[in-house]
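For this view, one protein chain was removed and the others were kept in their places.
Presenting chain A:
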């Protein structure tokens, strides 16, 4: 008789940390930000409810252009990461055996022992005007003056792809590992070329992993701050910089909150579109990640 309340108490205690974490750190701040984003400054220190912050976003071209640029660049970064990670994951999952496999995964993980900031600074050391690449190019006579490789879109994409690679490789390798070797062999045996086997067997099998990796990399990229700022400099123009500027530089929290909500909507919309496009459900995708 007394078992039922005891059991529900256990359940409650077990769930409590997760509920608290979700409630206090995720839901509560977002509700706060949502509320904040609808408050307009009508006079110094006087706020009223209104859509002004959102209207501001659409009327000021810098804002929505940065927004669109962030979205498009993030999609490019995600696609590039996928293309780069696929052969690596394929090698780790299907070719490498035993210790080599563990070592390769560790190698992918290794850069993440260093903070993102330091990793990005590492790229700056390589790419800047007085950096190693510039120096080498001059030393072997391919350039006659210092080459500035930083502060352009290429550098930003490079840094973001580098940062996202691991998060693409792991779900992809997981998905590819579960593909039975004899299924691939059957694909060849029945007359399929390498391309046919890849297109009709390997990629469809890896689809949940592809989508999972893409969602993770896309979200990490869209919300990234340090990499575009450091590698892109003034040309970085990432939407997170606008949020930062509103909150910290301009001290316009309601405007920053509105931008934050817009970014959340953007990433949700693109993830939803991606899932629809590939016919995957969020459930199977999360299992793969």
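Criterion: a contact is a pair of C-beta atoms (placed from the backbone, for glycine too) under 8 Å apart; a residue touches a chain by one contact, two chains touch by 3 or more; residues count from 1.
Note that contacts and distances are computed from a predicted model.
Asker: The hidden chain: which UniProt name fits, "Hydrogenase expression/formation protein hypE", "ECF transporter S component", "Spermidine/putrescine transport system ATP-binding protein" or "Dyp-type peroxidase family"?
Answerer: The correct option from "Hydrogenase expression/formation protein hypE", "ECF transporter S component", "Spermidine/putrescine transport system ATP-binding protein" or "Dyp-type peroxidase family" is "Spermidine/putrescine transport system ATP-binding protein", the UniProt name of the unshown chain.
Asker: Consider the whole complex, including the chain that is not shown, and state which of A:10, A:59, A:136 or A:193 touches that chain.
Answerer: A:193
Asker: Among A:29, A:154 or A:204, single out the residue that touches the unshown chain.
Answerer: Missing-chain contact among the listed residues: A:204.
Asker: Determine and list the chain A residues touching the chain excluded from the picture.
Answerer: Residues 180, 182-183, 185-193, 196, 200-201, 204-205 of chain A touch the chain absent from view.
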